[in-house]
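And now, chain A:
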Amino acid sequence: MATFSDTGLLLLITLIKIAVVVSVMLTSIAYLTWLERKVVARIQSRWGPCRVGLYGLLQPLADGIKFILKEDIVPVEADAFLYWFAPFVGFILAFLSIAVIPFGESISIHGHTISFQITDLNVGLLFIFAVTSLGVYSIALAGWSSNSKYPLLGGLRSSAQMISYELSLGLAVVGVVMITGTLSLRGIVDSQAGFWHIRGLNTFIPHWNIFVQPLGFLVYFTAAIAETNRVPFDLPEGETELVGGFHTEYSSMKFAMFFMAEYANMITVSCLATILFFGGWHGPTFGPYLLRALLPSFWFCLKLFCFLFFYIWMRGTLPRFRYDQLMAFGWKFLFPAGILNVLATSLVVAWTSSS
Partner candidate 1 sequence: MLILFYVCAVLAVLAALSVVAQRTPIYSALSLIVVLCALAVVYLLLDAEFIAVIQVIVYAGAIMVLFVYVIMLLNAGREEPSQRSRMARWLGAPLLAAFLVEILIAVWNQFPAGNSRPAGVLNAGPAAIGHLLFRNYVLPFEATSILILVAIMGAVVLAKREF
Partner candidate 2 sequence: METLLILMLLPPLAGAAVNGVLGRRLPQAAISLIGCGAAGFSMLFALLCAWTYSISAAQPAPFIHSYFTWIEAGSLRADYALYYDRLTLVMTVTVTVVAFLIHLYSRGYMQHEGGYYRFFTYLNLFLFMMLTLVTAANYPLMFVGWEGVGLCSYLLIGFYFRRPAAADAGKKAFIVTRIGDAGFAVGVALLFWTFGSLNFQETFGRIIALPAGEMQGTMTAVGLLLFLGAVGKSAQIPLYVWLPDAMEGPTPVSALIHAATMVTAGVYLVARSSPIYSHAPQALQVVAVIGCVTAFFAATIALTQNDLKRMLAYSTISQLGYMFIGCGVGAFAAGIFHLMTHACFKSLLFLAAGSVMHALDGELDMRKMGGLRRKMKTTFLTFFIATLAISGVPGLSGFFSKDEILAGAYEGPLGQPWLYWLGAFTAGLTALYMFRGLFLTFFGKSRLTPDLEHHVHESGSKMTVPLLVLALFSIVAGDVSWPKAFGGSESFDRYLEPVFKPSEDSLRAFAPSAAHGPGSDALMIFALLFAGLGILVAYWFYLRSTRLPALLAERFSLLYNTLLHKYYVDEFYDWLIVRPLRVGSEKLLWQECDVGAIDGVMVNGTAKLVDDAGGFLRRIQSGNIRSYASWVLLGATVWLAYVLWPR
């Protein structure tokens, strides 16, 4: 029965972890919308939601109820299966990539080590890329299955855009992978513990990759914004040109799924940025065991929050790109910059490892 208890316990713990992560994700997505509305409103000198509950804190709930209650309209000429399938797959994929994200260090309970991570793949980083690369289908299929011209244009735009920027995204990460020498996200975070030492001297600068990969980070974050179709790269849903882009025809829960997928993706890439460049959960830890165990998760969430705030901040600040500018920027600036970063990093790594 030992085997049962082991396997069963593992399964149980994993299931609990999944449940926790998903519920936390859903909640954060809900309150991310609230945050966004609030912040953008403040940027635009408005109040934002403030009627429903304290500071409008119940607004997401109201929105959810509204979405659920609304009529689900399916256009006559639409491809019914794909029309349903597209938001669904987008939603699923957005949540799938959370599975390998480590939110914090492990905690020991009764001799069992429980890590703040659903599963640690040794190709975790690639896994996230694999999943995000599939995300394009959601948008492309949504655009196509609506059988309507604006969604179709939006879908085409998004497929081209996401494929293009995925290259830069991948290239930006290669630098970090070369420095840390692993594709496991936990391994990457572990390698960023402590401080930078110059000639044995503690600089008290955190041992984060951002300090050796600034270009990589810039490329990564720019490409990430494009990958998530956020301002200023939200061409697939640019409402001024394409009405609503790929989700023009969508309504009700399906629309909500797109929305949630988008925010989930924002969270994912922000998590990734934290993990890859900002030391993940590393931060000052102190206090009793429980606090020491939970503090890393706090730091992680803090960093994540900064990125999300940055996202929103940009949305309130920057105008949208024109499509050809977007492609030119992606291929002619971001991509070469990524290659330059890889080249420089590889040279430095080769030099330091050989000397």
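Brief remarks on what is shown
By definition in this document, a contact is a pair of C-beta atoms (placed from the backbone, for glycine too) under 8 Å apart; a residue touches a chain by one contact, two chains touch by 3 or more; residues count from 1.
Regarding selection, all candidates are chains of the complex that A comes from, given by their letters.
Predicted model only: the values in this text are computed from it and were never measured.
Among the candidates 1 or 2, the one that touches chain A within this complex is 1. Here chain A touches candidate 1 in the complex through residues 79, 82, 85, 121-123, 126-127, 129-131, 133-134, 136-137, 140-141, 143-144, 152, 155-156, 159-160, 162-163, 166, 183, going by the rule given at the top.
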